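If you scroll down you'll find the structure; I have some questions about it.
With one protein chain removed, the remaining protein chains of the complex are shown where they sit.
Let's turn to chain A:
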């Protein structure tokens, strides 16, 4: 079965499933899908304003393709029509597959081919139309837009406190248009000083707090690069701000600045006015480079990976081919960087500042992974949603640019799989700590599928300011509405929490794996041969049943104790040890 992960569908029926406000735009019979795994398949193709739906009825089992148009990065005619009037179309997808169709050109040259309709609806932004997310009007029991409330999240962390305040200086996004409205900064720094700092940091992205350690008060602070330039410019407010961050943590008289870039790249940025903190200007701060490459290197690595895994895998050189993509090496460097940050905060009780160039790609990768290691709250389903909303969405990871929603310009150099890499790193951690995460693998895959689908508003636009301007929360549905309305699909039955534990994953290449169930899921030979998803649900039901039974027995025991003690007043009351079951 080739149905991709879908919102509402019953593949056995094979009928075109339509979402609210979804309309068929065109359909054609006698389209051939050139499947790289089972050969050519003839069937009918429909295009709606949301999806491409292909179905072949004359074979068992029924074969179908059902994909949101959002996953398409390129649709193109390949070569000229054959003598019989057949035309080939190639569809490149953002989710690691390419599709190829053959279709007879309509004889009436005025009539548009179904693929021309497809091109129009696949790239609505390029065609001055709106994304389907703005039309989709499904109502869910929960409103996912309410998942993240910045002030509530900061309150959970114990903020504001005597050292940190919540500043309103960016209330109207005047200080920094890619930052959120609520910023946590040291109490000793005035808003005026923050404004001066903003002119010294790239894109105005000043150092602000992401997370604070509940015991040691060591903080994780994020920023963009300082605009040092070739002349080694300094900014005394910036220096004061970093000193204040260090002073806010009484446990340590030192701090670490993690520059995510390779040192060579960081130095090269001086030519363009950027750079990194000099040791003269920032005393007591130690600068560490994490050697993570830029968005272009990552895009190229994923392109190579796609070549290696799709459509066919060369078995005899699988491992060396995988190695030559360097994908796992990049994953390793990101995880290793996050690990160093978490270790400094947890074991060293030191505050850290993390930045790259603009502070919206490598920086959220590092801070959010470090936060997952440090704070078990972010390993729950809702906590993870909050983490994404906060570190990625509110702090302006440029989702629109990096993914290119509805934009036909597939060669855009701003596209890069930064967020995918982050989710891959999370997956690697779930492998190493199978009981520490409340969510399962399907949750991560669902997030990635809807990163591209444009069905929900969550990953649209580049910043909080843009989302407010476009009134995204008002006009679209949040992915979390969908997820939180059917949580049972996403719960890991092996979850036991470890509430106060810090996770330190092992980051050697030996401990990393290729995420086969994501990257190679279209290859039927590589698919999990027996999905455990159903089994997970059974286990959850079993656990719920046993927990209920424990509660019943406890109640019964309590009643018995109560009645026996009332009968024989004065007899010592037995204490009941609460039983905890983990199935």
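Convention: contacts are C-beta pairs under 8 Å (C-beta built on N, C-alpha and C of every residue); 3 or more make two chains touch, one makes a residue touch a chain; residues count from 1.
FYI, contacts and distances are computed from a predicted model.
Asker: Tell me the UniProt protein name of the chain this structure doesn't show, selecting from "Myotubularin related protein 10", "SERTA domain containing 1", "Exportin-2" or "Proteasome subunit beta".
Answerer: "Myotubularin related protein 10"
Asker: Write down which of A:19, A:436 or A:455 is the residue touching the left-out chain.
Answerer: A:436
Asker: Given the contact definition stated above, which residue among A:62, A:526 or A:546 touches the chain not shown here?
Answerer: Residue touching the absent chain, from the options given: A:526.
Asker: Have a look at A:111, A:253, A:317 or A:560 and name the one touching the chain we're not showing.
Answerer: A:317
Asker: Could you pull out which residues of chain A are in touch with the chain that's been left out?
Answerer: Chain A touches the chain not shown through residues 315-320, 322-323, 328-329, 347, 432-436, 493-494, 498, 501-504, 508-511, 513, 516, 525-526, 528-530, 532, 535-536, 539, 583.
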